[in-house]
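The complex appears here minus one protein chain, its other protein chains still in place.
== chain A ==
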Amino acid sequence: MDAHVAQLQMQYRNYILSLYQQGFLDDQFTELKSLQDDGSPDFVAEVLSLFFDDCVKLVGNMARALDQTGTVDFSQVGANVHQLKGSSSSVGAKRVKGLCINFKELCEAKNYEGCVRCLQQVDIEYKTLKAKLQDMFNLEKQIVQAGGIVPQVDIN
C-alpha cells in the first residue's frame, strides 16, 4: 500500500516537475498551490476551472472577432488577449502567458495573419495544459484515494 502511494507520489512529483521543466507552469502556480489550505481545500481546482472557462470564452470571443470578414476589431481582440494574459499569469500558465504577450503585440500591430496563427496556438496550448492538469488532478485524486498525502513539490 505504502509502496503504491510512494510510487504515485514519485510519479506525481516527476509529473509536476516535467510540467515546470517543459514550461507549462511557473512559480505563480506554486504560489497558487500554497494558497490552498484547510480553509479552501479545492482552491486550485476552483481557480483553474475558472481559468479554463475563461479560456474557452475568450478564445471563442477572439475567434469570432477574427472571423469577421472585412474589418476586424483588433481592440476587442486585444482586450480579450489582455484578459487572458492576466488570468494566465495569475494561475502561472506560463506558455499561455508567453503566447498572450506575443499575441498582444501582433494585435497591436494589427497583424491579422499572426493573430489567427497565435489564436490557434493559444487554443492548442490551453487545451494541452488543461489535459495535463487534468492528469495531475487525477494523480492527486489517486494519491488521496490511496491514503497518501499530496506531496509539496519544490521545483527549485
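Convention: a residue touches a chain if its C-beta (ideal position, glycine included) is under 8 Å from a C-beta of that chain, and two chains touch if they have at least 3 such contacts; residues count from 1.
The rule is simple: contacts and distances are computed from a predicted model.
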item	value
Absent chain [UniProt protein name; select from "Isopropyl malate isomerase large subunit 1", "Vacuolar protein sorting-associated protein 33a", "histidine kinase" or "Metallophosphoesterase"]	"histidine kinase"
Absent-chain contact - pick from A:Ala65, A:Val91, A:Leu106 or A:Ile143	A:Val91
Footprint left on chain A by the chain that the document does not show	21, 23, 26-28, 31-32, 34-37, 39-40, 43, 46-47, 50-51, 53-54, 79, 82-83, 85-87, 89-91, 94
